[in-house]
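One structure is given here, and the rest of the page talks about it.
Up next is chain A:
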Amino acid sequence: MEIVNHILFYASWALLAAGGLLCVIGAFGLVRFPETYTRMHAAGVIDTGGALLILAGLMLQSGLTLETVKLALIMFFLLFTSPTAGYALARGTWSAGHRPITHTRSDARTDGHSDSAGMTDDG
Partner candidate 1 sequence: MVDLILGLYNYWIVIALMMAGLYIVISRQNLIKKLIGLNIFQTSVFVLYISIGKVFGGTAPILDGTDRIYSNPLPHVLILTAIVVGVATAALGLALVVRIKEEYGTIEEDDINQMDDES
Partner candidate 2 sequence: MFWAAMIGILVALALALVRAIAGPTVYDRILAVNSFGTLTVLALSVIGFLMGRPDFLDIALVYALINFIGTIAVLKFLRYGDFARATQADDNDLV
């Protein structure tokens, strides 16, 4: 049993650290990526990778208790709601007239995401 506890301890530590790292990576993408669709991809890293790893780490930490059930419920809701919200958001962005950038930076075209001036508000 001692060994199993040790393994669980280190596994949860690794999961928590990896989850925190993924959150930071996703948030960096959210700030650095050029337009809404790519930023949506970065936010997906937070919503799936970061959230699931951190919640799994916490579940290993709390063992078979009520907390694990609550964490499982949170995980369940996040797994259902974040793809739905992401889909609705992508669809809203598309129908507002924004189009994804389908070329690399060297093409030097900039009309990809600024073709609907009415939707861009002040910074």
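Please note the rule applied: a residue touches a chain if its C-beta (ideal position, glycine included) is under 8 Å from a C-beta of that chain, and two chains touch if they have at least 3 such contacts; residues count from 1.
Keep in mind how these were chosen: all candidates are chains of the complex that A comes from, given by their letters.
Since this is a predicted model, take the numbers as computed values, not measurements.
> Every candidate listed belongs to the same complex as chain A; state which one touches it: 1 or 2.
Contact with chain A is made by candidate 2.
> Quick one: in the complex, what on chain A touches candidate 2?
Per the stated touch rule, the residues are 13, 16-17, 19-24, 26-28, 30-31, 36, 39-40, 43, 46-47, 50-51, 54-55, 57-58, 61-62, 66-67, 70-71, 73-74, 77-78, 81-82, 84-86, 88-89, 92-96, 98, 113, 119-123.
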